[in-house]
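The complex appears here minus one protein chain, its other protein chains still in place.
Chain lettering (A, B, C and D) follows the sequence in which the chains are written, and residue indices restart at 1 in each chain.
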C-alpha cells in the first residue's frame, strides 16, 4: 500500500529513515509530506489525502479529534524531545539542568536578545515560555526575546551570533556546530514534549497506516529515534 | 445630400457649433488654425461624440444625440487621413496599406499595386514606418485610407507635409478619384490652391462656427472672404467648357465672356470644368493690347472698384455673365480712370491659369 | 562661415553625404520628401551622430569624427523647431516657452511677452499642449526655440501646419529676427515662396547629396533647378535699392534695368533688398503696352528661349544687368517672333511682386 | 554544494511544470483583466483592481488558507469543480499551479496593463476608422504593440511562480512528487538539522533558472520592442 504521512516538519528525517526501514519489511510505500503542524492539521480537516498525521504537539491532534478527522483509537505518542538553552559558539555541551534562579538575563548584553520560537504560537516557543515561567525567568526575559516563526529560525539566530542565547529542541542543538548547549530545562518545567501520531479517518488504507504507526511505537524504532536526537518514550 | 452635419460640442473654452450639408464631391473645410476643423472631422468619424446634434452620410444616420444613436467608428466606413500619419509601427508599409482591406474582408494586391504606384510608395513596401521620412509616411497614410474603400473620406491637411512636386503628383490622383469613383471627400486644408483645385463645395469655419458655406465657385469668388483666404488668394472661379485642343498644346475653353487659352487640359471636348483666376494675375487694359505674350484678352466692364487697405484695389469686372476680380494698384485705377461702367479688357496669361487651378470633371449640379 | 557641415551617414538603404558651408543669415534646405533634410538637421543638432565628418558653428567644432569629438546636444546652443511640435505635455504653454530660458539660466518674462505677442499665442499661455490645435502647438514650439536664445536655429518645416494668414504673420517676425539679431537659421521647407522670402542661401538636396548650394538669388533664378522647385515656382531674384516711397502707397525700387513699383515696403530709402519675380507673372511684349494696369514695364532683350515639356517655354530676358525669367506659351513666342536678341518689354504687375516675395534687410555680402 | 537526491530533482522538475502551466493559464485572463482595467470604465473597476492585487498584499499564508477554504475538497468552489468537471485541485500539482498562478497574477496584470496604457490610442482610433472592430483592433494593433510588456510580464510571473512558497504549501501541502516544489523542498530541508547544504543547492538551482528566465525576458522584450517600434 502507499501511505502518505503528513509530518511536522522537524520530524521529516527521523520519519523518513524509519519509513525506509519499514518499507523493506512491509512492502508499503511511504511518502512524507513535511510542513508546520498547524498547516497540516488544517489541511487534514479539509480532506487532505493523508493517511497518517504526526503532530509536533498534542493540541493540533486534539483539534482534529474534535472534528473527527483522526481515529482516536490509533492515536499514540511517538517520541519526545528536550528543551535546551543554547549559546553561540562551538564548545563542550554543558548538559547541566537549569534550576530556578539561573538568571539567564544576566548572561545577555544590554542589547542582546534571547532567540526563541513564537512563544504563543509555535510549540517550541510555547514550551520555552512555560519553562521560563516555572524557573521564574519569564518576567525578566519577556521583553528581551527575539521570537522566530519556527524553532529552526531561532536556532539560526544563535548560530549566526545574532542572538547569543536561544531556546531550542535538543535535536536542533545537536546538529548545529556553531552553537553549544548551555543547559537543559528540567522535564517538569514545561508540559511534556510529545510528538503524537494518528491515522486519519479519511485514510485510504487505515489498516496499513495503523500498522506503520504501531511499528513506530514498537521495539525497532527507539534506535532510529535516538540516533536523530529525539527521546524515546518509556513504555 | 452626401453628408449632413449638425453638431455642437464644447472643448474647454472652445465651442464648436456647426451645421452644414455637403453634396457629392469634395467639400473643403477651410479656416484658420484653431477654428475647429479637426474637432469637426473627429465628430464625423465618430472619434469624439458631439454633445448634441446629428451626423448623416448618404442618408444613413451615423449619430443622433436625441435618439441616443451612434454607429461605432469601425462600422461607419469613413476613411480618415489624419493630420499626423498614425501608421502602425509594428507593420511594414505593405501591411499598413492592406490593413483596412483585411479588416473589411476585401482582397488586396491589385488595388495595392495601383495605389502604391500612384503615391510613389512602391519602393517602400517592405519598410517599417520608423524608417520613413515625414512625407513618405503621410503618403502611406493616404494610401491606407484609400485602400479601405470608404464611402466618405476625411482628410485633415493630408498634403501639408509634402513637397510641391509630390503634391502635384498626388492631387491629380485625388481629382481622378473624385471623378471616377465619386468618392465624397471632406478635405481640411489651409492651402487655397489645393482647395480651389479639389473642392466642389467649401465650408469656411471661424471660431467654431460656419462663416460661410457654398459652392466653390461662389466662395472662391467672394470678395468678402478675402480676410480669411488671404489677399493673394483672392480670385474668381468660372465655369468653362472645353472647346477644343490645339496642335501647339493649348486647350481652348469657352466661357460666357469669350475664349480662354490654357496649357493642355486632359478633358474631352465639350467637358465642363472650372477655372480659377487669381485677382493678382489679371491685368486691366483700357485698349486691347497688341504684341503681347498674354493670350487671353477678354472684353469686360468694370462693375465695382473696392478699396482695401494699402495701395491696392480690387476691381470687379463683368466678363460675359461671369465676374472676374482683378487686383491692381490704386495708381493704375486712377491712371486708367476706371470706375463703374468703364469698358476695358481683362488680360491674363495662359500659364497664370495653370492646371493647378483648373478643376476637372465637374459634376453637373448635385 | 557660420555653419560648416561635412557629414556622411548611412540609414538603412539611404546614404546621406552632404557638405556645405552656410554664411550668416537664413540658409534654406530644400529638397523632395525623403531627400535627407531631417537627417541632416538632426546631425547638426547632435541628435544623431554621423558616421563620419565634421560639423562646426561659428568656428567652434561641434562634431569631429576623426578627433572623436562631439559636443553634447544641450551644450550646442542650437535651437530646433521640429517637424512635429514636441511640446512638453506636462507643462502649460508658458512653462513650455520658458523651458529653455530656465535651463540656460536666462531671465524670462519680458522676452516671453514679446514672443507670445508676435506668435499670437498670448491667449494660450495657461493652456496645456493637449488643448491646442495643430497650428497653435507649432507656434508655441517656435516660440520655445526662439526663447532659448540659440546661436543657430534649426527649423524643420516649421510653418507647414499653419494657415496662410498666420504664416504671413510669422514670416515677418522671422525676417526681423534675421535682420535684428542676425540669428543664423537653417530652414527646411518645401514652400518656395517661404524660402525665397527668408533665405539668403539655399542648399538643394537630392537623394542625400547636395545638388546645388549657393546664394538665394543665384539658385532661385537657376532654370536648371526648375525640376526640383516646380514649374510654378520658377523665377528670378533681383537685388534692388529703395528709391523712394510715394504718396499713393507704392514704393519705387531701382534695379539695374530700370524702376519697379511695388506696394509699400517697410524699408528706408537707399536700403538694398531682394525681389523675386516668378516667371509666370512676367508678360513679354514687343511694343510698349499703353493704357494697361501693369505699372512695371521694363525694356529687355531676349537672351534665350528654353523649351520644356508641354506648350510652355521659358524666356530668359536681360533687363539691365539682371536676368528675368518669363514663362509664356510657345504660341506667344512664335506670334511675337521671339528669339535670341529680340528687343522687347517685360511687363509685371505691382501686386504680382507682392511683399511675400520681397526679402528685406539684405545683408551686404557676408 | 551537495549533490541532490532524487526527491530534490523531482521538486525541480515539478516546479518547472507548475510555473509553466501557471503562467500559461494566467495569460489570457491576465490580458483580459489588464485590458479591462486599462481601457474600460465600469463600476467595480476599483474593486476588480483590488481583487487582482490581493495576493500581492496578503501574507501568502493567508492566500493559501483562503484557497484551501475555497478550492479545497470541502470548499464550495473545489467541491463544485469536482462535482461538475471531475477536476480536483486540492493537494494536486494543478492546485500548486493555481496557487502559483494566483500569486503571480498581479505581476502579470500590472505589466500588461502598463503596456496597454503606453499604446497610443490614436493608433487604435486609426485602426477603427479602417473598419476594424474593437476585437480586431485589439488583436491586430494593441496586442502586437504590447507584446514586449506581455513577454516581460509572463516571464516575471514565471519567475514568481517558481519562487512561490507560502500559499502553495498552505493550500496543497508539501507532498513529494505531487506538490513539493523547489521552495517547499528548501523549507523541508531547512526544518531539519543538517539540511542547509541541500537547501542552498536548491536555492542556487532556482536562482539559475530564474536568472535565465529574466535574461531571456529582457532579450525577447528588447527584440520585440524594436520590431514593434517600427525599427
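Quick notes on this one:
Going forward, a contact is a pair of C-beta atoms (placed from the backbone, for glycine too) under 8 Å apart; a residue touches a chain by one contact, two chains touch by 3 or more.
Just so it is clear, the model here is predicted, and its values are computed rather than measured.
Within the set A:24, A:120, A:188 or A:207, the residue that contacts the chain not displayed is A:120.
The chain omitted from view is touched by exactly one of D:16, D:29, D:62 or D:81, namely D:62.
The residue from D:25, D:81 or D:114 that touches the chain not shown here is D:114. Contact with the chain not shown here comes from a single listed residue; of D:10, D:49, D:133 or D:201, that residue is D:49. Checked against the full complex, the candidates C:8, C:86, C:212 or C:272 give a single residue touching the omitted chain, namely C:86.
Those residues of subunit C that touch the chain absent from the view are 45-47, 72-80, 82, 84, 86-91, 99-100, 102-104, 128-131, 144-145, 148. Residues of subunit D that touch the chain left out of the display are 46, 49-50, 53-54, 56-62, 65, 107, 110-111, 114-115, 117-118, 149, 156, 159-160, 162-163, 165-166, 183, 186-187, 190, 203, 206-207, 210-211, 214-215, 218, 225. Although one chain is hidden here, its contacts on subunit A can still be listed: residues 36, 38, 41, 59-60, 62-63, 111, 113, 115, 118, 120-122, 145-149, 153, 156-157, 160-162.
In this text, only the chains that are shown with their structure count from here on.
Per-chain CA centroids place subunit A at a distance of 35 Å from subunit D. Subunit B and subunit C have CA centres that are 26 Å apart. Per-chain CA centroids place subunit B at a distance of 57 Å from subunit D.
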